[in-house]
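Each remark here refers to the structure printed beneath this line.
Just one protein chain is left out here, and the rest sit where they should.
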Amino acid sequence: MQKITREQLLDRAVALLSDGTVNSVLGWQKGEFDYDVTPHIFKSADELKEGFVWNDFCYANFSKYLVLKTDRIEGKLLVFLKPCDTYSFNQLLTEHRFDREKVYAIGVGCEGMVDVNKLKAAVDGISSIEATEEGLKVTTIYDDEPTVVAIENVLLERCVNCKSKKHVAYDELMGEEGEIIDSARFDEVAALEAMTADERFAFWQNELSKCIRCNACRDACPACTCENCVFNNPNSGVETKAPVTSFEEQMFHIIRAYHVAGRCTDCGECSRVCPQNIPLHLLNRKFIKDINECYGDYQAGEEVGMRAPLVDYTLEDLEPGEVLNRRGEDA
Amino acid sequence: MNMREETLIPKVGVITDVRIDTPDIKTFRVVTPDGKKAFDHRPGQCAMLSIPGVGEAMFSITSSPTNEEYMEFSIKKCGCVTEWLHQAEVGQQLTIRGPYGNPFPVDDVFAGNNMLFIAGGVGLAPLRSVINYCRHYRDRYGKIDIVYGSRSKDDLLDYKEIIDEWATDAGVNVHLTIDNPQDGWDGHVGFVPNYVKELGFDTDKIAVLCGPPIMIKFTLEGLRALGFEKTQVYTTLELRMKCGVGKCGRCNVGAKYVCKDGPVFRFDELDELPDEY
Amino acid sequence: MQVKEYKPLIVAFCCNWCSYAGADLAGNNRLNYPADVKIIRVPCSCRVNPMFILRAFQRGADGVILCGCHPGDCHYTSGNYYTRRRMAMLFSMLDYLGIERERTRVEWVSAAEGAKFAATMNEFVEAVSALGENKRLEDLRCKR
Partner (left out) sequence: MRKCSLEKINLVFAEIAKAYTLYLPTDQNDSSAKFTKWEEGSVWSNALNTVRSPKDFFFPQAEDLMEFKVEGKNIDITDIRQESEDFVIFGVRACDVKSFEILDRVFLVDPVDSFYASRREHGIIVSLACTKPSETCFCTTFGIDCTEPAGDVSIWKTETELYWQANTEKGEKLLSYVDSLTEDANTKAVDEQKEKTSVVMKKLPLANLTTDGFGAGKTMELFNNEAWDELSQTCLGCGTCTFVCPTCQCYDIKDFDTGNGVIRYRCWDSCMYSEFTKMAHGNNRLTQKERFRQRFMHKLVYYPENNDGLYSCVGCGRCLAKCPISMNIAKVMKKIGGEK
């Protein structure tokens, strides 16, 4: 359950709209059900009052929309940012991908967002969801007794392993500021690293073979902002639309993760949006973990203007062979 | 070997002649390896040409169906496939499939009428097929007017054929124009839409338009100003196509597929389609 | 196990200023290294984009080696420093996906090190031969 209430955010948004500070509001819009929240640009107070929501399902990272939308919008855009979104926000600013002057950012405290897939696996046929102190009270279309689901059991993976409750960018903060968390987010990567090469190969073959190349991971990623992606560009020689062979599956996912290596803030959108539930964050986190271990701790988006590790170097960097074998011959 | 027919599987064709028309347009003559025409077609229909490994693209067939020996394609260099074709030499094989789309209604609606053909740039390519068809069956049609414009004299497609054959035919009037004055050009200078208005045609005819979208737009306005009804004006559209048979979904505009229901449309039919072409 | 003698196909990306000259020197000095090493000359080792490495494997390479100037000697001052980080990360990722780490390597070979070039190639070919054919990063369509 979120500590900040919808009404608090709504009042603030309406106030900023009416005093002319902002022209429009990028917020979350109510859906057909209690969980299918859609990012939406609200233009008026009435529209906000009718459709704006803030609940445990406001998982979408808005930072990417700033790239797509701020060019076309007149005046300032109010955007709500959860702690993890602020890292993407800074990273995009570092890369000069949007005009800071056109954005009014409100940092919103976040208690973790719910993974709808996990919730649906726990309860079939959801008709309504109510956030209570005990957890989510879920009623069903089959008229069963309402089920109370503890939020910690259905949180998104990225929230289970939340790296920071601190906002690194905002014009205004609503709620209390949190702390950077010493999370266990690299444990899964370490577990994979500890496997044999054969086991790792089998694991990734199984996961990557599920890919349907819908490009959701790429299109939702706040770090993937190329105007023309190499996978869409017929002149690149690698334009592909379907994972025709296992090689193409591997190539797409290696290059996707590699292209954001050092820029990925670990916001977890790729894994959230994957319709096939491929744990794509494990690819991105591998790069982050390697970078931390080999070139010193680095959190993309922590500050504006940082130099990304892969466009930097020191004279004493490890040799590729040393990086590979730093845990022994075949860990 | 499978016994079912499959339209996506093409035939092999051979380029037997390459004519350089303008700095960026070449006309290719294509037959099957045994020297025959790959298939019969009607004026205005298209064919899919491809170079394996490069890609496949839809081109209008420039030659008239009355030519029983070969097919011709006038192709402007503007993308992957066309660039490759422009480097091709005589004897190069390619693949060909078709014919696709609906032809111009040359035997019913056009028959017995005066005809006005208006083309800009490479837009003459699809019209050449109809013009030569009408010239072949000269007695079936009334007076024929051809307005053709291009950027410069060098960019006029089929210039030799126009001057030597079309212009010398009885009852065929050719009006050429280029965008800007040029040494050695004593003809009309100006854009096609304005030239059409200047020429001021009677409305007792059917007009067929093809060219860049902006030219089509203003020429249509010009024709309307001269009193033409939309039902009297035909054009041929072009969109990205992959299958050519209305299945791949790419050229879908409104309930129509340009490859299957077009490419020839009458302007009043276009009014019923969303403006997405 | 192997009935037919297995000869691996190795792609070596060599920087124009050092390693390619090193390969030349190896040739001039009649130093032996297997003909299965196909050299692709690049202006600088940092010209090599991760896609090049993957594409080499797709097209049938069993091992890919990248040779550049020694750190500090780059013709363009710092290109090979970037290469070092990029390839370290890429190869680590390939390893993470279960692709044998012996199939990829970066070596610094100067124009004067003909002997090192030949020795490196011999050693690399041997290491890749021991692994056998590349099965984990292959594109079946490209196999005859």
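To keep things simple, chains are lettered A, B and C as they appear, and every chain counts its residues starting from 1.
Here is the rule we use: contacts are C-beta pairs under 8 Å (C-beta built on N, C-alpha and C of every residue); 3 or more make two chains touch, one makes a residue touch a chain.
As the structure is a computational prediction, the values presented were derived from the model and not from experiment.
Partner chains of the missing chain, restricted to those shown and counted over the full complex, are A, B, C. For the chain missing from the display, the contacting residue among A:D19, A:E32 or A:E316 is A:E32, taking the whole complex into account.
Among B:H86, B:R140 or B:K242, only B:K242 touches the chain left out of the display. From the options A:N215, A:N292 or A:N325, the residue with contact to the chain not on display is A:N215.
Although one chain is not drawn, its touching partners on subunit C can still be listed: residues 59-60, 141-142, 144.
Along subunit A, the points of touch with the absent chain fall at residues 31-33, 36-41, 60, 64-65, 69, 116-117, 120-121, 124-127, 141-143, 212-216, 218-220, 232, 234, 241-244, 269, 272-273, 275-277. By the touch definition given at the top, subunit B reaches the unshown chain through residues 1-2, 4-12, 50, 52-56, 78-80, 82, 89, 91-95, 238-240, 242-243, 245, 247-255, 272-274, 276-277.
What we mean here is this: only the chains that are shown with their structure count from here on.
With centres taken as mean C-alpha coordinates, the chain found closest to the middle of all protein C-alpha atoms is A.
With centres set at the average Cα position, the gap from subunit B to subunit C is 53 Å.
By the touch criterion given at the top, residues 50-51, 54-55, 57-58, 71-72, 78, 81-82, 84-101, 104-106, 136-141 of subunit C touch subunit A in their complex.
On the side of subunit A, the complex with subunit C involves touching residues 192-193, 197-205, 230, 237-238, 244-245, 247-248, 250-251, 254-255, 257-258, 261, 283, 286-287, 290-291, 294-295, 309-315, 317-321, 323-325, 330.
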